[in-house]
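Take a look at chain A:
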Amino acid sequence: METGFNKRLFIVWIILSGITVLYLVIDHSAEKHGVRTASEVASVSAIVLALIKVRIIMREFMEVREAPRLLCLLTDGLIVVMAIVLLGAYLIGRALA
Partner candidate 1 sequence: MGRISGERIIFWTLPAVAIIWILAFCLFPGFLPPMSPTSSAGDVARFYQEHTARVRYSMIVLNWFCVALIPILMLIVERMRRMAHRTPIMRYCMIGVAGAAPIVFLTSSVFWLLAAFRPDRAPDLTQMYNDLAWITFTCGVPFLVGQCVFLAISIGLDEQPQPVFPRWVASFNIVIALALIPAAFAGLAHTGALAWNGFLSFWVKNVAIALWIIVMSVVLAKALQRDVAVAGAAA
Partner candidate 2 sequence: MTTIETAPPTPPVTETKRVPGQPDMWVFVIFESLIFTAYFAVYLYYRARHEAAFLAAQSHLELWLGVLATIALLTSSWSIARCVQTARAGRYKTAVRDAYLTAGFGVVFMGLKIADWVHQIHLGNTFTSSQFFQYYFFLTAIHFVHLLIGFVVLGVLLYQLSGAERRSQEIVETCATYWHTVDFLWVLIFALLYVVR
C-alpha cells in the first residue's frame, strides 16, 4: 500500500520534471537562426503548461484529490482565474502593442 503511494508520487515528479524539460524544446522552437523571436504560441503554451503543472502539484502533492469537493472547486477555480487573468493580460497587451 505505502509503496504504491510512493510510486504514484514518483510518477508525478517524473511528469512535472518532464514538462519542465519540455520548456527547453519550446524555447528552442522560438528561435530563428539563433535569434530569439517573440512567439505567441510559445508564450501561451508556456503559461498553459505552467498552470497544468500547478494543478498537478495541487491535486497530487497537496492532496486536493482526496479533499472535499469545495476545496477541489476552489483550487480549480483559482487556476481558471489565473489562466484568464494571465492570458488576458498577455493577449490584451499584445493587441494594444
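The candidate set was assembled so that all candidates are chains of the complex that A comes from, given by their letters.
Operating definition for what follows: contacts are C-beta pairs under 8 Å (C-beta built on N, C-alpha and C of every residue); 3 or more make two chains touch, one makes a residue touch a chain; residues count from 1.
Please read all numbers here as calculations on a predicted model, not as lab measurements.
For chain A, which of 1 or 2 is the touching one in this complex?
So the candidate in touch with chain A would be 2.
Residues of chain A touching candidate 2 in their complex?
2, 5-6, 9-10, 12-13, 16-17, 20-21, 23-24, 26-27, 30, 36-39, 42-43, 46-47, 49-51, 53-54, 57-58, 60-64, 66-71, 73-75, 78, 81-82, 85-86, 88-94, 96-97
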